[in-house]
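Got a structure here, written out as structure tokens. Questions coming.
One chain of protein is taken out of this complex; the other chains stay put.
== chain A ==
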Amino acid sequence: MAKILADKRIETKHGRSRPVAKRHMPWGTWALTLNAIFVYTFLYVPIIVLVLFSFNAAKVGAQWQGFTLQWYNELFADARLGDALWTSLKIAGLSTLIATTIGTLAALALEKRGWRGRKAFDTGLYLPVIIPDVVMAVSLLGFFTLAFRQFQALLGLNLAMGLWTVIISHVAFNISFVTVVVGTSLANFDRRLEEAAADLGATPWQTFWKIKFPLIGPGVLGGALLSFTLSLDDFVVTFFTRGPGVNTLTTEVYGRIKKSISPEINAISSLMLLGSTILVLTSLWMQRRRQA
């Protein structure tokens, strides 16, 4: 990303790299800087406090009583949490795999112009993004319940909600996000490369895997990463579409958070924060390496 930004700077005709704002409105620069300091403080103070107190020896209350790793030790011994984390990863991994495949195919279809129904398909794909997740969640609950009852009555099949209904539902809300992300990287793809490959005798299959996929790969990876995060992050859809006994990290933590604040939850939260930070840094590092 940094490279693209750098190129844009060079294009600026006057070659001035310092902000234009500085020259035009000196008072504005002060206000802008203050606003930035304010926003970043606002973004980080709550998380920093959270992390600090996960090392606090006090069991109740928020008085500082010394450094401890006790809460982390208790956490690692908590089998319920381990199971919940594993369930979350299974759901996120599988739903990302399916949603990325389906979403990428959909983006490839949208890239082709002038087929009938393209516009309706394009518009329809945005619907899952703008429908609130709570509406999606309750409608899926209604759907699965009715469908299972019909299966039972007509076919004698005994189906029940479980892990798989959660995965199906997560795929449903992730497809659109993957398509949007892959679509933006397809928009930058030079179609003449495809034509050149075809002229040189490559089969469509070869052209796709050898030319196109490596070039849109970062977009596909980005879509997958977004899908994985959205799935891990989801509470509402999981809550309504899970079967009995299915507990993800979010449903497990939700129950505990609602009750009270405690040092153990501070510790879980800090670990989740660490996980997402590593995820962001890794994806950034991969982006850098590709550009280097």
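Just so we're on the same page, a contact is a pair of C-beta atoms (placed from the backbone, for glycine too) under 8 Å apart; a residue touches a chain by one contact, two chains touch by 3 or more; residues count from 1.
Note that in this section contacts and distances are computed from a predicted model.
Missing chain, UniProt protein name: "ABC transmembrane type-1 domain-containing protein", from among "Phosphoribosylformylglycinamidine synthase subunit PurL", "ABC transmembrane type-1 domain-containing protein", "Carbohydrate ABC transporter permease" or "Chemotaxis protein methyltransferase CheR".
Within the whole complex, the absent chain has one touching residue among A:55, A:71 or A:240, and that is A:240. Summary of contacts with the chain left out: across A:69, A:135 or A:196, the touching residue is A:135.
Where chain A meets the omitted chain, the residues involved are 1-2, 5-6, 8-9, 11-14, 17-22, 24-25, 31-33, 35-36, 38-40, 42-44, 46-47, 49-50, 53, 60-63, 101-103, 105-106, 108-110, 112, 114-118, 121, 124-125, 127-128, 130-136, 138-143, 146, 168-169, 171-173, 175, 179, 195, 198, 204, 229, 232-233, 235-236, 240, 249-250, 253-254, 257-258, 260-261, 265-266, 269, 272-273, 276-277, 279-280, 284.
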